[in-house]
Every structure is written in structure tokens, then in C-alpha cells.
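Note that one protein chain is taken out, while the other chains of the complex remain in position.
The first chain written gets the first letter, and so on, giving A and B; residue counts start at 1 in each chain.
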Amino acid sequence: MNIKLKVAHQEPEHDFDVPGFIPGGFADHSTPLVRNCWYVAARSSDVSRDIISRRLLGVDVALYRTLAGEVVAVRNRCPHRSFPLAKGKLVGDILVCGYHGMQFDPSGRCVNMPAMPITPTNANVRSFPVVERAPLIWIWMGEPDAADESLVPDTHWLSDPEWKSVGDTFHMKSDYVSMHENLLDQTHFPFLHPGAIGTPEYARSRLKVRVEGDVVVIDRELRNSPPPGVYGVPTGLTGKPVDRFSEARFVSPALHTAYARIIDNDDPSGQPRTYRFNITHIFTPETNGSIHYWWFCSRNFKLDDKAIDEHLYAASSKAYQEDVDALEWILETVSNDTEPQFDLNFAPDKPGLLMRQILYRLAGEEAGHVG
Amino acid sequence: MNIKLKVAHQEPEHDFDVPGFIPGGFADHSTPLVRNCWYVAARSSDVSRDIISRRLLGVDVALYRTLAGEVVAVRNRCPHRSFPLAKGKLVGDILVCGYHGMQFDPSGRCVNMPAMPITPTNANVRSFPVVERAPLIWIWMGEPDAADESLVPDTHWLSDPEWKSVGDTFHMKSDYVSMHENLLDQTHFPFLHPGAIGTPEYARSRLKVRVEGDVVVIDRELRNSPPPGVYGVPTGLTGKPVDRFSEARFVSPALHTAYARIIDNDDPSGQPRTYRFNITHIFTPETNGSIHYWWFCSRNFKLDDKAIDEHLYAASSKAYQEDVDALEWILETVSNDTEPQFDLNFAPDKPGLLMRQILYRLAGEEAGHVG
Partner (left out) sequence: MNIKLKVAHQEPEHDFDVPGFIPGGFADHSTPLVRNCWYVAARSSDVSRDIISRRLLGVDVALYRTLAGEVVAVRNRCPHRSFPLAKGKLVGDILVCGYHGMQFDPSGRCVNMPAMPITPTNANVRSFPVVERAPLIWIWMGEPDAADESLVPDTHWLSDPEWKSVGDTFHMKSDYVSMHENLLDQTHFPFLHPGAIGTPEYARSRLKVRVEGDVVVIDRELRNSPPPGVYGVPTGLTGKPVDRFSEARFVSPALHTAYARIIDNDDPSGQPRTYRFNITHIFTPETNGSIHYWWFCSRNFKLDDKAIDEHLYAASSKAYQEDVDALEWILETVSNDTEPQFDLNFAPDKPGLLMRQILYRLAGEEAGHVG
């Protein structure tokens, strides 16, 4: 099936770089979750010597740190009698089940079963590969052999001293497909976020979409136009014509990044000055109908200006809360409806549909349904 | 199957006008809902320029009024990305989706999609025929072609200046089958509504049941007997022998009406005086296990007497609350029970069983299972 068949109207201003014929369908909230992917399990500050549990891709995971500070993630279910291991305790680096005292080292291997004279060393609890890239802890819930640390996506600006970030967390009843589609679709800005982000000129600006492997990228540029408030206030460029380049990127099922460069060609220094904003959206499905959502808004200028922190936090929080509300209403509507519906698709939906085809294909490959 | 086979005992005092052999079974709470029927969507006062949503027969419907005051009902789900349209806004008579600003006129036709240069006029949201007969707004959720305004049932007394009504609303966890059966069954009065409605003489009075097409009617007459309190107090005839004629009518899946005439043959005027009460019971399934229930108690005398309003409201509310409680307990019992049960049927259940056969046949015809 060619995606063009699903689009009601061709939007001639947009220039899509679609890699030819794409077979298969579009993921939605009911599509099996893609597991072979690095997801964020927690923020670094969430995990300590107090064991916590968190449901990730439908699996309860217990998370703690060793004495040396390494993060450990194991299935939160003792292999003996299913006691939730996060309700146990740590003795040094050893996780002790709270029911029969069965002990597991950080690799998940049983190192003692008090009820037995000989340690059943072939017993173990599944342990999950984790990689900490502060402030994030990434986890691999998929095929253990496929866990490749080099695939952890780049989010270095979250810890780079050249950048300053604000951010927050939502636990929401939605699905990552809809959230990714929301972020690849900028035509909703003036309606769901009136007055907040986007300007009429931006909405009309030329859009380029390209697919690079399993990544979808939207590029946009807008020259000689005042920035929207969310960027104008921090830069002090409100009302001043600037050049603006932005990229929205579906990096993986776990990550969407949005980069913006605001270029002031009339900087008092006499040289063009570039202001950069990197927005990071992180999704980890809890189940097919709920997700952990972390966002960060990072900038590379005026790092110590608390007023800018507050402005960006307030403006971002408001907009993302509007997204959260809308996407929760939508999943509730879709879940409760007893009538069938076949969504209409329009040209601006193409980036989202491309992403949904990728998610569909990845899920299908994992399920062995696609060759 | 002949209905007589299902009845444990033939009650010889009653005279049933059963139209011979009736094939098919009896609807219960799990039978598919009859859709080709005018149901009440809301009271007139519920619908305004503020969009509301209400689940009717399992479908979320958005309801609003045009600037001219016409009621509009459309599916509460945008055909593009399923945003609940009631969360959008009205611009004049146009309903604007809150996600991407897609616009629909009162007929449900798309009149603008801001993200598109050309309006996708073949796009639309399903609109439902509505007919306002104040204080009620009727809606047709069935086959669009079958919507015939002449089939909206008569409830003129609810707006006729010759009548005065009191009423109220319940949102209850029950099913319309059980509620209709309750209303066609008057043998429960002394037990579920002790002292409130019905008298021993009335319970023993002669009953005539007839089926007219898909309508079931029970007629009863009782001569020279004092009225029950609910009728005695408003008429001032407590304790005085009167003639009483009553009709209980299963009008449609949406409506049960009960008419009572109290005739005082010893009126001070020297002429027999007739007092009339029309009781209106309206049911709209929300789902198979919950209904919207509106009731009205109307009279054609002493229209301005507030004390009578209060008496009828209090007496009716108490009795209908008892019905609501009982029917909710029953559905909860039936839904939670893990043991099979085959209900016993007795002769006084015949009107209800006739109604349940009609609902069963109508649902079957809609499902195409009955020729």
C-alpha cells in the first residue's frame, strides 16, 4: 500500500522525501509495543539505595543502586513464589527477597537461598541492561542479545555544562503512537495551544520531511520573521525579525527531539548571533494505554538566568499539559467508542503516518509477522 | 414457542388479549439495544450554546444549539484524529475541533480544515436527526433513512398549558428491559412501595392486556373505591369512593406512559368530575448496563397549586427511587452471579414478557437474525 492512497488531499506546498513504496499499515494505540529499543526507565535522581518498582512495557521492574552507585534493574518478581522484589531489601549489593530471603546479585544470579543447604546457582531473576546517561537511566527491555549500548540515543545537552535545562514528568493515560504523532504535527499549535507556540508565518513556512532508516525528520525554516513568545522572551528578541531553523525528529519509539535555532542577524556585536533551544520528549510505555513522559527544554545561552528558567518552564508546562489533556481525551474516546471509525488523513499528517508505519513495521518484525 | 409454556400458573381472573403464537425469545439486559427508535437525548434545558456530550446507546454524542436555537447532535469524535468535539468550541453555528481546528456545520459537513488549502468537503462527522418537543429533545440513533419525525411519540401534555408537570432525572445502572418490565408489573406495588401506591382493591381489580403492533397496553378499572394517597391528596378525594380507570402503555423502547382517570360521581357540582394524571417514563440506554431515566407526573387540574406540585414530586420521587434501587440491585446481582439462573415466570408477568418478546424481535430484526 502506498501512503499516498491514504491521504485525502495532497498539500502542494510541502515537499516530502518519502522513500518510495512503504508496505504495511500504521501503528495505533493497540499495536504491540516495540521492545528492541532503549527506553528511559527513570531519571537518575529517582533511583537510589531505596528499591523502587516501575512498570515498563507491561513488566514490573525493580530499580536500585549498588554501593558503588551502579544502577541495577531486575524483574520485580521473585522466580520462586512471585514476591515483588522491590518489597525486599538490600544487603550491600545483594537484593534479598522479603518472603524467603532468596538472594540475587546485581546480575540477577541467585547467590543464596537460605532454605537450601546448597545455593541453587542456576536460579536467577531476569536482569535488564541499563545505561546511565545522567540525568537519564536507559533500559533495554527487548532481546538481551540485541542490547547495544552504542544505540543509546544522544541527549548530551541534558548534562553538557554549555546547556541549561528545565523539565518535568507526566504519567498519562495515552499511548506513544499518539504522542509521537502529536509532536510531528505542527498544524495543531494554533488550536490546542492558542497564542502560545507557533506564529501564523511559521505555520505557513515551508516544510521538508525525510525518512532516514527508522528516523523521521521535519525541517523548517522561516526567515526575517519575529519569533513566538516562547523563544522571544528568553532571547530578548520579541518583535524583532530573525531567521529561524527548526528540526523535529522522531529518533526512536522512546524519543522525539526538537531543535530550534534563532539567528539574530542584527546583533549589537555586529555579528549574527545564534540562540539554540533543544526540546527533548521521552516516552516509555507503562502499558498499551499509559505512558511515562519526561520533557526537557534546554538552551545554550544565559544559563544562569532564573527568570528564563521560570519562563521556559511555565510556557512549556502549559503547552505540554494541553497535549496531555488532549491525548488522554482522545484515547478515552477511542477506547470507549463502540462504533467503528476510520480516521481521515490529510497531507500534514504525512510525517506522523511515516512514523506510524515505522512503529508498525518494527512491532511486526519483532512479532515475526513481517519478513 | 407459545408464551403460555413459560408461565408457571394461569391466573384465571385476568383476561389477556395475547395475539396467538409468538415466536422467539425474551429480551433481557444483555440483548442488543434497539436502535431504530426515537430516544430522548436530553431535556431542552440541558442543551445550550455550551457544547455538552452524552453517551447514548453506546455512542458519545455532542449536543449544542445554533444561534437560531436549533439543536444539533453529532458524534463526539472528530473524524480526523478522534478528538472529542464537545471539547472544541462554537464559532457561530460552526463546531470547531479543539485539536486541529477542523470545522463542521450543523449537518456535520466539514466546511474548513485549516491545515489544508482546499476544504475536504467529502469529510464529515456523523450527525443525528433530532426533533425538539419541549421539554424533550428526541434523537434518532438508528438507520438514518429510517428516521421519520412522525414516529416521535406523543407527549404533548408535557408542554400543553392545560397540564402541569413535575419531574426529575435518574442516571442509573440498570437496563431498559428491566425498567419496562417493572412498569408493566403492578404486583410489586405493595412490596417495593408499601403504603405508597396501589390499594388492595386495585391489586385485585380486573386487568386487560392487549398488544397493538409493537405496543403493549394494560387497562384496569376499579369502581366505587377510595383512591390511594398519591391520587387522593391532590384531588381532595381521600377516603371517598370513586371510579378509577388506568392504562399502562409500553409505547416504545424509549417510552412508557401511564394514564389515570379518577371520576368523582358525587362532585358538589352535581356532575361527575374527572381528574386526570399522566405519568411519563422515559428511558435512554447509555450502555447495556446503564440508562438515563426521566420521569414526569402531569395533572390537568389545580395547575397553580404548589402544594400539589410538592406532594406529587415527593410521592413520585420516593416510589421511583425505590424502583431505581431495586433495579440496580437486580442488575448487580445478575451481573456478578456465577451460577446460572432461569427466571420463574408467573401469570402477572405476561405484560412484561410480551414487551420483552417485542424488544427481542426488534433487536433481532435490526441484527438481521429474524426474518
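Note that in this section a contact is a pair of C-beta atoms (placed from the backbone, for glycine too) under 8 Å apart; a residue touches a chain by one contact, two chains touch by 3 or more.
Model, not experiment: these values are computed from the prediction.
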Per the touch definition above, residue among B:Val131, B:Val215, B:Leu303 or B:Val334 touching the missing chain: B:Val334
Residue, one of A:Cys97, A:Val130 or A:Leu362, that touches the chain absent here: A:Cys97
Chain not shown: contacting residue from A:Gly92, A:Pro117 or A:Pro340: A:Pro117
Absent chain, residues of subunit B that touch it: 8-9, 11-13, 181, 185, 187-188, 190-192, 326, 329-330, 332-334, 336-339, 341, 343-348
Contact set of subunit A toward the excluded chain (per top definition): 55, 58-60, 75-77, 79-84, 87, 96-101, 113-118, 120, 122-123
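Here is the rule we use: only the chains that are shown with their structure count from here on.
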Distance between the centres, which are taken as Cα means, of subunit B and subunit A, whole angstrom: 49
